[in-house]
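Yeah, one chain of the complex is gone here, protein chain that is, but the others are all in their spots.
By letter and in written order, the chains are A and B; residue numbering begins at 1 in each of them.
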Amino acid sequence: MTGGKGFARLIAVVAALAAFYVFIYLPVAVLVLFSFHAGTVPVPPFEGPTLEWYAEVLGNGRVTDGIFNSILVGALSSLLAAGLGFLAAYGMARHSPPGSTVIQAAIMMPLTMSYLVIGLGLLILFSSLGFGKSLWLVGIGHVVINLPLCFAIIVSQLGGHQAALERAARDLGASEFQVIARVTVPLIWPALFAAFCLAFTFSWDEFVIAFLLTSFDVTLPVVIWSMLRTGLNPETNAAGTLVFLVSLAVAVAFELAISRRKGTSP
Amino acid sequence: MTTFTAIPARYRALALFTGTTAIAAVLAMAPASAEEINALVWCDHTDDALLEPFTKATGIEVNVKDYEGTGTALTLVDQSQPGDWDVFVVDSTDVKRVVDRGLLAPVDPGLIDMSAIPDAVKAEDLHMVDGKWYAFPEKFGYNAIAYNRDKVSEADMRKAASMWDPKFKGEVAIYDYYLPIISQIAVGLGMNTADFTADDIPAVREKLFEMKKNAKLVSDVVTSQTALATGEVDILVGGGEYAVASLMAEQPELDWVLPAEGGVRWQQAIGVFADSEKKDAAGKFVAYILSPEGQARLATSSCYWGMPANMSAALTDAEKKSLRWDEQPAFIKGSQRYISPSEDLDTKLQDLWTEFLQQ
Partner (left out) sequence: MMTPASAETRARRADLRRGYGFVAPALVWTAAFFALPIAITAVWSLFTRSGRTRDTSLSLANYERFFATPGFLSALVNSLEVAAIVTVVSVLLAYPLAWLIAFRVPARWQRLALILAILPFWTSYIVRSYAWLLVLAPNGVVNQALMATGLVAEPVSIAYSRTATVIGFVHFFTMLAALTIYASLVQINPRLLQAAGDLGASAVQTFWRVTLPLSASGVAVGAFLTFLITIGDYITPQILGGNTDVVLPQLILFQITRRGDIPFAAAMSLVLMVVISVVYILAARRLRMRT
C-alpha cells in the first residue's frame, strides 16, 4: 500500500466521521447557541450573547420545582429499580430456580412495550382504584420501565469469581444476608451504580408516563413541555441546555463506573 | 482485586449523597404550614410575576395546572378526586355547561368592582345562572387572522374567504382549538354563533376541510407563533393579539385583523369549584385576579396577552397601545362570542375536529 493511498483513506474516514458528527451535533449546537440569544423570539438570525435566559429559568419556580421533583422521582425509582433488579439477578444467578427462561422473559417484558401503553395502563389502574395522580405514581411507572434494564446490567456482571468468594464466606459461617451485604454487593458496586445511573437518566428524561400520571407537582420534562406550549422565548433553550449538563454529569459518572470495572477486573 | 476495595467507598459516598437528597426531598414534600389552593387555569395564569404578589400579601400558595381547551379541563377534573381543585379559569361560553355538571359554586359579586367591566364583556347571560353569578369575566381578546404584513396584504386578510382561498396554500397555520376555529368559520359564512346548531355543521365542515388543504400546520399557540416568527407560514387562522402582541416589538411586520364579516371574541372567566374546601382563600384569589394590579399582570402574561376585563387595570400606555385599547369598542362590535355548545353539540364538534386533524 502506498503512503498516498493510505493518506487518502485517512482523509475519507475523517471526512465521513465529521459528516456524522455534524448531523448528530447540529440540533444540540443550535439549542445551546439560542439559549444565549438576546431577543425574545428564539429564531435565526442569532443576536447576543446574553445570560438573561439562564437567570430567568433558574428564577422560574416551576422549573426549579420540576428539577427537584425529577431528581426525587429519579433517585427513588432508580434506587428501587436497581434494588429489585439486583435481588432478581442474584436469585437467578445463585439459585437458578427452574423456569429461569420464563422468569427472565417476564422480567424483561416491559422493555418490549411502549411507554405510552404502560402509562395509559397505570392511569386506568390507579383511577379505577381511586388514587389521585401524583409523583408517587410516576415513580412506580419509572421502576416498571427501568427494572428490566437494571436486571440485565446486573445479571451480566454476576460472574463466577464472585460466586467463589461468596462460597468461601458461607463456608466460614456467614449467613446469606451477610454474604450479600459483605461480599456480593461490595464486589459488584460498579454494576449497581451503573444500573442506577442509567435508570436515573431514563427517568430524568421520561415524558409520557409523567405527563399522564401527574397533576400539580410535575417532573421537569412535563414543565418543559408546558413551557414549549405556553411561551415563545429562549428560556426553553436554556432549560434544555441545563438538562443536558445534568444528564451529562450522570452519564459521565456511569461511564466512570463502567471503565473502573473494566480497569480493575483481572 | 485489591483496587476493588478502594472503589466502593467512593460510590458509597455517592449513594449516601443520593440517599440523603432523596430523604431530604421526601421531608420537603410534607405539607407546608401555609394555606394552599389548587387552580385549574389557562397558561396565562402561571407566571410567578402574577402569583407571587398574591402569596406575599395573603400567605396563600397557589398551585396551578394549565390546560388548553375546556375538554382537557373537564377530563382533568374527571380524573381527580372531589376537593382537589379550588379555582377554575374557563371560557365564558362554557360556564353554563360547567355549572350544569355541578362543578362551580356561586361567587359573591361584592368581591369585585363590577362597574369597571364593559357590558358586552360582563355578559350576564353567560356567567349567571338562576340569578346567581358563577364566574366573573377576567380577560378577553380575539380569534381573528394574524399575518405577516410583508408577505400578504391586509385587504386580503380582511376577507373571511381568504381562510380557505387556495392561493394561500402552504402558507397557513391553524390554531388547534376547535371552538374558536369552528366559530370563526361560522361567522365568516354569515352565521350567528349564538344560534349555531348541529344542522349548521355540514356547511362549516366543508370550509373547514378546504382550509385544511391550505394548512401547513395545525398547532398550539407557541408552535403557531414560532411558525409565524420563522416565516414558515404567513397567516395564522385563529390568531389575534394573544399570538402576536408579544412578538410585535421585535417583529413589527406581524399583525392581526378582524375580517370584515366579523371575528370571534374569546373570553375567560374565573370561578370557584363547588367541591372546594377552601372557598374563602379561593375567593381571595378571584378578587386579586380581578383587581387592577392582578388584571394588569394577567393581561401581559408571558404565555399570551389579552384585554383585561377590568378597564381600570394598571397598564402602561405602551402596553395599552399593543393591546389596541382605544379600538376595543369597534372590535367588540365587530366580533361574536364562541359557540356555546351543549354537551351533545360539543361531542359532535369534537368529532368533527378529530376528523379534520385526520384529513
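Note that a residue touches a chain if its C-beta (ideal position, glycine included) is under 8 Å from a C-beta of that chain, and two chains touch if they have at least 3 such contacts.
Nothing here was measured: the structure is a model prediction, and the numbers come from that model.
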{"item": "Residue of B:Ala227, B:Val244 or B:Val257 in touch with the missing chain, whole complex considered", "value": "B:Ala227"}
{"item": "Selected residue (touches chain absent from view) among A:Pro97, A:Gly130, A:Gly160 or A:Gly173", "value": "A:Pro97"}
{"item": "Full-complex contact with the absent chain, from A:Ile24, A:Ala38, A:Ala164 or A:Ala181", "value": "A:Ile24"}
{"item": "Where the unshown chain meets chain A, residue by residue", "value": "13, 16-17, 20-21, 23-28, 30-31, 34, 42-45, 84-85, 87-88, 90-92, 94-98, 103, 106-107, 109-110, 112-118, 120-125, 128, 140-141, 143-144, 147, 151, 156, 176, 201, 205, 207-208, 212, 220-221, 224-225, 228, 236-237, 239-240, 243-244, 247-248, 250-251, 255, 259"}
{"item": "Chain not shown, touching residues in chain B", "value": "69, 71-72, 74-75, 78-79, 101, 170, 176, 215-219, 223, 226-227, 230-232, 343-344, 347, 350, 354-355, 357-359"}
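We take it that only the chains that are shown with their structure count from here on.
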{"item": "Sites on chain A touched by chain B in the complex", "value": "39-41, 43-44, 59-62, 68, 71-72, 75-76, 79, 123, 127, 130, 132-133, 186-187, 189-190, 193, 196, 215-217, 226, 228-233, 253, 257, 260, 263-264, 266"}
{"item": "Residue ranges of chain B touching chain A (in the complex, touch as defined)", "value": "1, 3-5, 7-8, 11-12, 14-15, 18-19, 21-22, 25-26, 28-29, 38, 43, 46, 48, 63-66, 68, 76, 79-81, 84, 220-223, 225-226, 229-230, 246-247, 249-251, 302-303"}
